[in-house]
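Heads up, one of the protein chains got dropped from this complex, but the rest are sitting where they should.
And then chain A:
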Amino acid sequence: MSTLSVQDHHGVHHDEHGHEHHHDTFLTKYIFSQDHKMIAKQFLITGILMAVIAMILSILFRIQLAYPDKAFPLMETLLGRFAPEGRMDPNFYLSLVTIHGTIMVFFVLTAGLSGTFSNLLIPLQIGARDMASPFMNMLSYWLFFTASVIMLGSFFIEKGPAGPGWTIYPPLSALPKAMPGSDMGMTFWLVSMVLFVASSLMGGINYVSTVLNMRTKGMDLWKMPLTIWAFFLTAILGILAFPVLVAGVVLLIFDRSVGTSFYLSDIVLGGVPQPFEGGSPILFQHLFWFLGHPEVYIVIMPALGISSEIIATNSRKPIFGYHAMVYSLVGITVLSFIVWGHHMFVTGMNPFLGGVFMITTLIIAVPSAVKTFNYLATLWRGNIRFTPAMMFAIGLVSFFISGGLTGIYLGNAALDINLHDTYFVVAHFHLVMGSAAIFGMLAGVYHWFPKMFGRLMDEKLGYLHFWITFIGAYLVFFPMHFMGLDGVPRRYYAFTEFESFERWLSVNTFITWAAIMAAVAQVAFLFNFFYSIFFGKKAPQNPWNSNTLEWTTPVERIHGNWPGEIPTVYRWPYDYSKPGHDEDFIPQTVPYSETMSSNLPHDFENNPIGLEEHNKWTNTQRSNEEVK
């Protein structure tokens, strides 16, 4: 393989100029770094900051929902004209909802999750010195950072940030006069998203090419950990889906600024007929959801990959049905491109199309179900170690089940008629892709913190953080199902105008306090995270007795990852508790010749010479025993 020789060259280069990197300036080491590990940390910390901001936004609008009639003088102090006399402005409420959604979906769960763990783990787990293109990798982070700054910057313009919901359906988003949030704030949103997509693409291309070309010797595709499979397929999804969003966004920019009518037709604004003709608002929805639906899998698949790895490691058991896990990921990847219409059952799209999308949508539930059952089978007869990472991974499985099941209602076009855009939907996606994905991310942070910072996070604080967050998330989202079943719509500024909704006020107050409790618990995480970076317990090289390659690198986290030659891989990553071996794990770098006592015929499926050796060995063992 030609790329291998390139790597070797890299290795030599490193040996020769090993000291060169000590002369890194602050700027090249911490800011414009091209080291994948540093870029991963940059993504992570930016992602965490964005998550905290989006969480605070959610608490703000939760307070509005719990106390719609109360004035909070502090709100006026903090938000100024967006909360005159301490009462939140309805338009600003919609902006909060919009920016909360946008930041969480794109900036936290796409960039923060994929950006961090793909960057960190792909080179480390496949045995590469760095990404295929470190420079592009750096660019990817800085485009993401710029996008974040622009998105947050929209809070400081006169009419406030974008407000038409994170799905920005035109004409609401296309007509600056339709609402304050469609004015300058919308322009900021669109510019920010274009940069974000550029960042995502650069990242994605890098991940795919690294996985395909830079695996170490022996690391064939079927020996890759499930994390890598998940990141790899996620990156493919992103590369194919994100450009469509840019296309949609660019046409929207034209409609807003150039006077075209791609999405606009038959519009009367303020009693005056507008000159737009011939466009279709539904077109935007098709373009948006062509990305939007794969996007939810872009969010959840890395989380599933991370939890597969963590559950196997901490159950001290191979992941059950490794091949089935990979095939279901592939199945989800392919199917996710043909289900987008289930977001549009009641938009006026041709009802026959709705029927077709309903069939494809319920098919995609099958691979998801297989994954869940495989997780359960992995836990069965395991020897479970409750590290905080493991607990978050278990939480993820629980959320994935609870939220996934309600998807069966929403994927059914007929049932969706009454559930569409209600709190039932809010409950569904916050559990299945919100909570589940954020739990995957937190699990990953706890698990690979030693690989990022060389120190361990505090376990007890991790437990505390887990329990409050886990319980809090269920308390917040479980009651929302019933609100949805009562026909309570999402994105309502207040429920005071409807007498029939007033009985939900106590539930809303309860949800808000549960959310505040869960939000406060994140302080335990933030403290644990930042404190441990500097003062945490020093980590050993392989703190979790894990099999994968990243734990063979030195704790010092050098540029180039391995000081000498990149290790060779001999076996799959899930040889935990193999009978006949004295320890309960066998790293991927241990050849079968060193573990004769634990080898199984199954290990030599495509290796006739190995199988012969294995049979010879078992025969001698047997004859020896007979002699005895």
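Heads up, the rule we're going with is that contacts are C-beta pairs under 8 Å (C-beta built on N, C-alpha and C of every residue); 3 or more make two chains touch, one makes a residue touch a chain; residues count from 1.
The rule we apply is simple: contacts and distances are computed from a predicted model.
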Task: Name per UniProt, for the chain absent here [options: "Ubiquinone biosynthesis protein UbiU", "Cytochrome c oxidase subunit 2", "Succinate dehydrogenase iron-sulfur subunit" or "Carbohydrate ABC transporter substrate-binding protein, CUT1 family"] - done: "Cytochrome c oxidase subunit 2"
Task: Residue of A:Val330, A:Leu405 or A:Val590 touching the missing chain in the full complex - done: A:Leu405
Task: Hidden-chain contact residue, picked from the options A:Ser257, A:Asn418, A:Thr568 or A:Asn615 - done: A:Asn418
Open item on the list: Using the touch definition from the top, which of A:Pro134, A:Pro171 or A:Gly434 touches the missing chain?
Closed with: A:Pro171
Task: Given A:Ile394, A:Ala436, A:Met457 or A:Ala518, the one touching the chain that is not displayed - done: A:Ile394
Open item on the list: Considering the whole complex, not just the chains shown, which residues of chain A touch the missing one?
Closed with: 73-74, 76-77, 89-91, 94, 164-165, 169, 171-172, 175, 178-180, 264-269, 271, 273, 275, 279-282, 315-324, 346-348, 351-352, 354-355, 358-359, 362-363, 365-366, 369-370, 372-377, 379-386, 391, 394, 397-398, 401-402, 405-406, 408-409, 412-415, 417-418, 420-422, 459-461, 463-464, 467, 470-471, 474, 478-479, 482, 485-487, 489, 491-495, 497-500, 503-504, 507, 520, 523-524, 574, 576-579, 584
